[in-house]
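Data block below; observations after.
Every protein chain except one is present and positioned as in the full complex.
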Amino acid sequence: MTIGYLLAIPVVSAFCCLASGTKAFVRFFFVAGAVLLAAAGEYFVFTRAGQGNLFAFGGNLFMDPLGALFAALIVALGLLSAVYAGGYLFEEGPSAIPLRKLRRYGFFFHLFLFTMLLTVFANNLGIMWISIEGTTLASAFLVNIDDKKSSVEAAWKYLILCSVGIALALFGIILVYYSAALGVSGGGNYLLNWTFLAGRAKELNPQVMRLAFVFILVGYGTKAGLAPFHSWLPDAHSQAPSPVSALLSGVLLSCATLGILRFHILTKAATESPFSGHLLIFFGVLSVAVAVPFILDQKDYKRLFAYSSVEHMGLVAAGLGFGGAWGLYGALLHVVNHAFGKSLLFFCSGHLLHQFGTKEIGKIRGILKVNPLLGGAFFAGIMAITGMPPFNIFVSKFFILCGGFAGGHFFACGILLFLLVFIFAGFLRHACNMVFGIPEKTVRAERNRVMDGVLLAGVFFLVLLGVWVPGPLHRLILGAVSVAGGTTG
Amino acid sequence: MGKLVLAQFLFYVLGGLAGFLRRKNPEHSNRIACVSALAAGVSGMFYSAGILLSGKGIALSFRGGVPLCGAVFLEVDALSAFFIFLISFLSVPVSIFALGYNREYFGKKNVPLLGLFYNFFLLSMVLVTMARNIFVFLTAWEIMSLVSYFLVVTEHENPKARRAGLLYFVMTHAGTAFIAGAFWLLFSASGALAFDAFRAHAAMLSPGLKNVVFFCALVGFGTKAGMIPFHIWLPEAHPEAPSPISALMSGAMIKTAIYALLRFIFFFLGPVYFWWGAVLLGFGIFSVLVGILYALMEKDLKRLLAFSSIENIGIILLGIGMGVVLISSRQPIFALFAVAAALYHALNHAAFKGLLFLGAGSVLSGTHTRNIEELGGLIKKMPWTAACFLTGSAAISALPPLNGFVSEWMTLLALFSGVDCEGFGIRFFSVVLASLLGLAGALAATCFVKAFGIAFLGLPRSPRAECAREGSRSMKIGMITLALSCFGLGLAAPVIVPILGKLSGELTTEISGNIPLIHGSFLVFPGGWSQISLPWVFGVMAVSLSVIAAAMTVFAGRVSVKTGPSWDCGMRGLTPRMQYSGTGYSKPIRRIFSFLYQPSRKVEVEDEGYSVLRTAKHFESGIRPLFEETIYRPMAKFALYFSEKAKRIQTGHIQIYLGYIFVTLLALLLFTRVSS
Amino acid sequence: MSSEWIPSLVHFFGMMLLVASFGIIAAPQIMASVRAYAVHSFLLAVITVLVALAGHVEHLLISAALTVVLKTVVIPRVFSKMIHRLGVRREVESYANVPFLLLISVLLLFVSFYVTSGLRGLEPVFSKEFVSIAIFTVFFGMLVMISVKKAMTQVLGLLLIENGLFLLGITMTFGMPLLVELGISFDVLVAVFIMGIFMLKIRGAFEGIDIDDLTELKG
Partner (left out) sequence: MTLILSVFQAVLIAGFAPAVSWFIKKMKAVSQNRVGPRFFQVYFDLIKLFRKGMVISGTASWVFHAAPYVFFGGTIAAALMLPVIWKGALCGFMGDAILFVYLLALGRFFLVLAALDTGTAFGGMGSSREMFLSSLAEPALLLSFFSIGFHTKTLSLTGMMSVLAADSPHRVIFFVSLAFGAVLILAIAESGRIPVDNPATHLELTMVHEAMVLEYSGRYLALLEWGHQIKQLLFLTLLANLFFPWGIPDTFNAVPIVLSLLLYAGKIAVAAWVIGWIEIHFAKLRLFRVPDFLAVAFVLALLSFLGQLMVGRGA
């Protein structure tokens, strides 16, 4: 098993989906591809992660613990999302989706997974850039799967803003390359390879690196949904079909964050100053702050979750900025936790849309009465995402803030704590009206085994990760922390 | 001992989960939940009492699943044991009560789920007191909030319950933010998550940090405790929960905040500062007075009790605050007395407030209303409830020889002992505070006379009150147990106070332990000012009462006793509507404290008739909820208004979005240039 | 060719690039803007060739050829077809008038020189000012995207940014590794095509490609 084979799986599934003649075939390839990818991916990641960096394609691709962590997340979320979509999109009935679209959906879905995997496995920074641009292009079609006015609008904004962002990031990459070409001797073809640069970071020109980091931060920050570059995010996440929203929110944003992190590591080592860390903290806190009003006063629950993603990416960025064992561990664990929490919420939102037929918060009442399982899962998701124990995000939030306090960033942490209270208030305000009470009108109360199963699995993961970080995951994150902390090449 | 701790955990967990086995039969599942909670409570009482008596703590360690936080280390020292005792002690009668009370919910609610929350609520409270690590503490603390939130919104069909739950959870979360901040500041100073490290590091903390940590802890735990002005959730949330839960929330949950405050002040922050005590006293007296004044105006029985909880938290804070003041004024012996008074009051409050909430629950289940204006005459229909409620009322009004009196007496003396300190301010305020506490005691008596008198005495004011029925046997047993304990905790003061004294003495080296607070059956104030013996008081009263009764039968013989209608100065045709209403009862108070209440009245007058004979068609009077209207509502309004305005940054125009990116990029580049 | 006059030629073309940039914003019609862009790209290709000659970096010639083919031929073609197909009105509709935009451009030019003025220890292939010109081109592309109302011109702005990147790449470092450069070019092409598809979709959904219509999603 190599990185190449792993990357081939989604490509093959994508084309199988495109080539399928019936819905059943599409569904089969769609789900089976994800299952295969998840099984192979998790096996690969957890068996090989501990054995040092694994290179492929002439060193252009590689897997270090950091990449492995994200890869494990991508394939796991891909599986959940695919299984859920398998129940959600392929339903027969009056509102059934035509085969043409399903084929397209399956194709782009797996292509999307492929580009994300490529992102996390990329060693060559140029390839990483290409693959991140690829994720935009692939997912733009997923956002706009139903060709409605609003989804076209969302997809357009997504495309334009992320393309601009990614272009700026490329500017930064060229600057990095330039500073490498200037100062580092003997790089040859490896000059854009992250492993090479990380090893020789001290030789990079610090001033150019600072400039480069600014471009990278703005560029990948746009993709990662950091404020004030996040504007595309609520539109795209709210218009995409729920399983796609889950992937967008859960892993895509994190992949872009990984991009930032890679450069943060280089910049920190090159400049030997907290410059990049401070910028990360600033934009992290700003993202949380910007999310607050939108969460407090929100009418559309999918947008609510989207803004919450802005908030959580802010937290991750702040955690990375805080640094130290606590901050890095917290931020990386937060990526995992947020992915599970947010995807559960988006799965719930798919359910809600299905049953209540509206995205408006004000029109939904008494979920618990209509569908206790959904109501419970939804509320659990809300509690998880706002950082309540015994759910997982509490743990990572705790670590991130520990990191902040340990690093002496009292002011930033104080603001974060303050803002988090408002975010909690906003979420609870919406949730308690949606989940509790008596439903206003009779709503469809049909159940779907697969979807229910996914919800239960989601809640299970939330609680499990909240009380226990499994050993392999722990070791993986520890490895990633040592990479991010610059202690290993 | 350690086995009993595990047994308690096990009972809670299994009891919570086992209810689901008999989910089809709510009777069984309720019984499983309540009985296991009861068993857990009993085992908790045993080991905590054992620890309090022997002074030897228990430490338990589990392998934690969460990395970086180390093992889950739980420890029961004397302070924890005291609060575990409090919780367990209250949970026993409450569980008995719930056996019968929860029948209310059969068929309407998910009974096993209720049982699960009930058991986990108790468990989380116990864990809060045992946690010895920030992570475990915060987890337990938040789970406590979460589970109690679920319990508050048990009747979520009612929008009021939802609102109350929202307010509660948001406020308590805000409080948690402060608490967490306080913990993290300690963590940043000591570099470890464990409480032991904090304690070891306490002496090395910088004064500025200590002050900030104290402030954060005070606001955070003050919110949970219901300290004014952070109290507004309490009168909303406590009444909405099922009554056994209200009893636990008021009796036990808010005490966990007191526990944590004590732990902070005496364990983590090292030598205390004078101003901390002053601030505690300020908040304490403020809570005491405002709490009881608002309670007086309530006609909702459970809200009244909730406001009174605020008052009692204030009394406890007065004790703690005075302890801090006395420590910093180098009066370690008096400080011991003050802290012991606070602890004692915490225990007593658990007993009588638990009792009163159970009584209110019994009334609620018998009449389906909490509005005392609709009650009346319940003493005939619900004699047991009435007797128990009366006991609770007398205890909370600090009447001898019940338990409330003892702790109030101790608090009064602790406050008064400030006159022995140096400094004009302390001396002056200690006496003023003591007399203000006296004022609050008298107002509390008024409040509970009103509550008991209007609800239980006189004639029924509505059909609901007329059809009232006494609760089931288990409800009665639950209440009677607590009523007896109100007597017991008062009479057993000579046994309890030395234990509390020892406990307070162990809190910090700044307090002198080993001071005899007891002489025979007497409670002795260490300054030699005073002593008191509740058994004697009880005995003298019993003797004098029996002497009077005997003397009367002996000297005056038997006399005829006739029953007739009320005389009422010769008025005939007395109807229930002519009785004094609860609102009328507290009207004089409302008038003289109108600066606080800002009462409003709305009268609609009938048009016909001469002006002298004009009658009111509709009369409405109310008071202005000052804190809500001046602090919280404007805050919430502002937050929403601000959000609405701030949301405009997301205009929908892609050019504007690009502009954000562009401007930020420019700014960052300029910043980079300038800063290099 | 003597290598002494190459740098001055490059300088000359760099200045011409700036002029071409201004042309894009000053053009009265979309097609004129597109043509200005084509000129801009052509100048870029010329610079690339010069750099390749100066530094004897052969793979840059491939890049130059690609640039010429893609950016001066294919993309303008695509644009003119799109304009035809979508029936876009020809005028460039902008939120601000041309003098104002030019004024801002000058300001941006100053900023881009200022931010690079502090860099020390640089030994670029030609001169430091190309960093500034590249940054300016990126800024300018964004300015175009912000100031115009049509989806089509936004894409043009994006392409302008891309040109800025390209300029930076070749003048600073003799270009990136070929693989990366090819990938990037390919990506640009795909992006333009996908945006074209979406423009068609916008046209289908909104009956026009005025971006002012695309403001339903807010808050």
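The first chain written gets the first letter, and so on, giving A, B and C; residue counts start at 1 in each chain.
Basically, a residue touches a chain if its C-beta (ideal position, glycine included) is under 8 Å from a C-beta of that chain, and two chains touch if they have at least 3 such contacts.
Every value quoted in this text rests on a predicted model; they were computed, and no experiment measured them.
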Considering the full assembly, with which of the depicted chains is the omitted chain in contact?
B
Which listed residue, B:Phe62, B:Tyr580, B:Phe619 or B:Phe638, touches the chain dropped from view?
B:Tyr580
Can you work out which residue in B:Ala442, B:Cys467 or B:Val495 touches the chain that's missing from view?
B:Ala442
Which residue, B:Gly376, B:Gly392, B:Gly471 or B:Gly659, contacts the hidden chain when the whole complex is considered?
B:Gly376
Residue numbers in chain B that touch the chain omitted from display
376-377, 379-380, 386, 390, 394, 397-400, 405, 409, 412-413, 416, 419, 424, 427-428, 431-432, 434-436, 438-439, 441-443, 445-446, 449-450, 452-454, 457-459, 522, 528-533, 536-537, 540-541, 544-545, 548-549, 552, 555-557, 559-569, 571, 574, 576, 578-580, 584-589, 591-592
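The criterion applied here is as follows: only the chains that are shown with their structure count from here on.
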A-B versus B-C: which has more C-beta pairs touching?
A-B
How many angstrom between the C-alpha centroids of chain C and chain A?
31
Compute the distance, rounded to whole Å, between the mean C-alpha positions of chain B and chain C.
69
I'd like to verify one number: the distance from the centre of chain A to the centre of chain B, where each centre is the average of its C-alpha atoms, in whole angstrom.
44
Overlap residues in chain B, where contacts from two or more other chains coincide:
647, 650, 654, 658, 661, 665, 669, 672, 676
Interface hub residues of chain A, defined as touching at least two other chains
156-157, 160, 164, 168, 207, 211, 234, 294
What does chain C use to touch chain A in their complex?
115-116, 118-124, 134-135, 138, 141-142, 145, 151, 154-155, 158, 161-162, 164-165, 168-169, 172-173, 176-177, 179-180, 183-184, 187, 190-191, 194-195, 198, 201-202, 204-206, 214-217, 219
Chain C partner, complex, touching residues on chain B are 647, 650-655, 658-659, 661-662, 665-666, 669-670, 672-673, 676
Where on chain C is chain B touching in the complex?
95, 111, 114-115, 117-118, 135, 139, 142-143, 145-148, 154, 211-212, 214-219
